[in-house]
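Heads up, one of the protein chains got dropped from this complex, but the rest are sitting where they should.
What follows is subunit A.
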Amino acid sequence: MTVTPAPAGTRTVLALRGISKRFGAVQALKNIELDVRAGEVLALVGDNGAGKSTLVKTIAGVYTADDGTMEFDGQDVRVGSPAEAQQLGIATVFQDLALCDNLDVVANLYLGRELRKGRALDEVEMERSSWALLRQLSAKIPSVRIPVASLSGGQRQTVAIARSLLGDPKVVMLDEPTAALGVAQTAEVLNLVERLRERGLAVILISHNMADVMAVADRVAVLRLGRNNGVFVVSDTKTQDIIAAITGATDNAVSERAARRTREDGTAS
């Protein structure tokens, strides 16, 4: 997989300015700035509890920010509900997947945007295209007519990912989409992310797997304790720098890296 850097001057689809969010005594996000460009994969990384999921949910309209503004396609927008985010063209795979366990796979895929024939649901067409979509994700799902509750963790994740692709989004946010996936399915999702970029979509990818991040992302935004902690262009950054930013060692990154390199050289030879 080769990474092509985002073409210079690509349009910014989504811009966050000074987003803050607190839960009671916890300041989950503080003054977050973020630019997401069309045709770019932006990885969002950070330690557990850094605020990644909170940021994604704020963009997706699940939470409303306490402070700050959001621009979409150059317009100031206020996203008051998940429905409004979807209408703008923001699709999200949540970390907790947000599936209805009592509904079957087809119903979950099309929830909120069911295909209809007249006033009735068009179950046949929904089932047909569900299969087509799942096949392309190499999904290992035996039947789309069983309740989602009876699927494995990875199968559920595949359903959630497939759902985000319906409805022609402009921005796709994936919150740890490959956490539960097998090797082949992970590779398919990474391929998918690249294909979404080729189609000119903006992709926000959250992952703890630095190898995946370095493989598909164009830029990496680091969150630390609810604050921005640097944005790195992947093509000219080393994994170690990003890890340092994640863990909070940026202040003396240079010296630490130098130290580590001498140590590695020592053990390698």
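Basically, a contact is a pair of C-beta atoms (placed from the backbone, for glycine too) under 8 Å apart; a residue touches a chain by one contact, two chains touch by 3 or more; residues count from 1.
Assume contacts and distances are computed from a predicted model.
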Looking at UniProt, which of "Transketolase", "Xylose transport system permease protein XylH", "Ger(X)C family germination protein" or "YciI family protein" names the chain that isn't shown? "Xylose transport system permease protein XylH"
Residue among A:Arg11, A:Arg78, A:Arg116 or A:Lys238 that touches the chain left out of view: A:Arg116
Which candidate, A:Ala15, A:Val62 or A:Ala180, sits in contact with the chain we can't see? A:Val62
In terms of residues, what is the contact footprint of the unshown chain on subunit A? 60, 62, 81-83, 86-87, 92, 94, 98-103, 107, 111-114, 116, 119-121, 124-125, 127-129, 131-133, 135-138, 140-147, 149-150, 162, 165-166, 168, 184, 187-188, 191-192, 195-196
